[in-house]
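All protein chains but one are shown at their positions in the complex.
Chains here go by letter, A and B, matching the order in which they are written, and residues are numbered from 1 within each.
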Amino acid sequence: MKTMQDVLQTLVDQDLDQYREVIDYCGTRVTADEGIPAIIGLDDLTGSWDKTYEGAKDDEELHMMMAAGALIFASLYEQKTKEELGHYPAIAPAMSAVAERFFTVDENGDEVQYREVVKDFLKK
Amino acid sequence: MNRFDMESFVKLVARDKRTFEMLRYLINNSYIRVVNYHNTNTSNAERYDAEIKYYKEHFAPVRMKDLDTFFETGKWPYEKPGLIPAIFEGFRNHYDVMLPILDKYEFTGWFYLPSFFMDVPLEEQLAFSEKHELDITDRNMYPDGRIAMNWDEVRDIASRHEICCHSGTHYEITKETPDEDMYREIVEAKRHLEEKIGREVQVFCWLYGEEYNYNTRAHKYLKEAGYKYVLSNLKLEKIK
Partner (left out) sequence: MDKKNLLEQFVQSVAKDKRTLEMFRYLVNNAYIRVVNYHNTNDRDIQRISREISYFSEHFVPVRVRDLDTFFETGKWPYEKPGLIPAVFEGYRSHFDIMREILDRYHFTGWFYIPAFFSEVPAEEQYDFCMNHRLRTRGEYMYPDGRIAMNGEEIARLSENHEICCHTGTHYEITEETTDEDMYREIVASKKKLEEYTGRPVDVFCWLAGEEYQYNKKAQKYLRMAGYKYVVSNLKIEKIV
C-alpha cells in the first residue's frame, strides 16, 4: 500500500501526467446525468479546534494518499484560469478528482479509479 | 511547474484557505464519499445500477444517525467507509429510476429537494425548472409535463431514505439576499417539507455549495429553522 511519502515521491519524480490525465477525464463528464464522485469534509462546528477522528478500517491508508493527492490536484487546478474553473474554487474540482483517482482499493492494495465502476458505459 | 519545485507547489496549494482545510479533513479521517446525481433518466438506468451495486459491495450506506454517532464518538462505526449517493432537485425520474435501484441494493440515498418545486402545477413545472436552474436533460420522458416528484412519491422515499432541504425554490442565497427571502428559502422551506413528510429535516444544502461561515447573515435563519447539518460542496458541517 502506498503512503503519503510514496505519493509525494511520485510528485518529486515529476510524474504529474497521470494527474493531468485524470483532470482531463473529469472534464469530459456530464454532471447533469452522471454520478459525479466527490469527497467532502465532515466538520463539527460545535466541537473543539483539535478534534480528530478514527475512520473506517478499509480506508486506513488510502486517506493519506487522498490527502497528498488533494494537494497535487489543487496545485494543478490552481494553474487554471477563473473562466476554466467557473463557479468553484480550485479545491472543489480537486476533491472530485481525488474521489475519481482514489475511489477505493482492490485486493492488492492498488487504488481503483471511479471510471472502473462505470467502464462499460464510458463514451468512446 | 514541469520540474517539481517545492516552493511553487506550496504557494499554489496555499492560495485558497479551503485547500488546507480539505487536507486536514483527509488526514484526520473526517471526510465522507459522496456521489452527486442530478437527472437520473431511464436511458442511463443500467449505468446507475452498476454504480449502486458497486457501492453496496465496497461501502456502507449512510443514515443520518451514523453521522450523529461519528461526531459523538469520533469514530466511523463500520469497517467499510461510508458513501452517500446525493440526489439533487426532486425530479420525478429519481422516483422512477433511481429509487428502485437503491431499494434493490438496500443502499441509502440522500434526496435534496427544493421544497416548493413539488407544489408547482404540472403545466408550469417546465417553465419553473428553466427559471430556477433545474436542468432537465430528457424533456420527452414525461409527456404529461410533470417533472417533479409529487408528495406521495416524496413520502414513499422518506420512509426509507434521507430527505434534505435544498432551499425552497432552488434559490441562490447570497450575503445580499433580503431577510424575507432568507426566511422563506431556509425556514419556511424546512417547515413545509416537514409538514409534507411528517418527519424532521436536519440537513440544509445551499446552491453553489458555499459553506456555513461564508454567509454569516444566514446563521440566524439556519438556527431558527433548527437545522443540525449544513452541506456545501466541500463540507458537511454540524452546526448544533
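The rule is short, and it goes like this: a contact is a pair of C-beta atoms (placed from the backbone, for glycine too) under 8 Å apart; a residue touches a chain by one contact, two chains touch by 3 or more.
Since the structure is predicted, the reported quantities are computational estimates derived from the model, not experimental observations.
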Subject >> Neighbouring shown chains of the undisplayed chain, as defined at the top >> reply: A, B
Original post:
Of B:15, B:53 or B:191, which sits in contact with the chain we cannot see?
Top reply: B:15
Subject >> Residues from chain A at the interface with the omitted partner, ascending >> reply: 3-5, 8, 49-50, 52, 64, 67
Original post:
Which positions on chain B touch the chain that was left off?
Top reply: 10-11, 14-15, 17, 20-21, 23-24, 27-28, 213, 216, 219
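Quick note on the criterion: only the chains that are shown with their structure count from here on.
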**OP:** Indicate the whole-number Å distance between the mean C-alpha point of chain A and the mean C-alpha point of chain B.
**Re:** 19
Subject >> Of all residues in chain A, those that touch chain B in their complex >> reply: 11-14, 16, 31-47, 51-59, 63-64, 66-67, 70-71, 74-75, 78-79, 87-92, 94-95, 98-99, 103-104, 117-118, 120-121
**OP:** Could you pull out which chain B residues touch chain A in their complex?
**Re:** 1-4, 9, 12-13, 15-16, 18-19, 21-41, 44, 46-48, 50-51, 54, 58-60, 67, 70-71, 74-76, 78-82, 85, 135, 137, 208-209, 212, 231-240
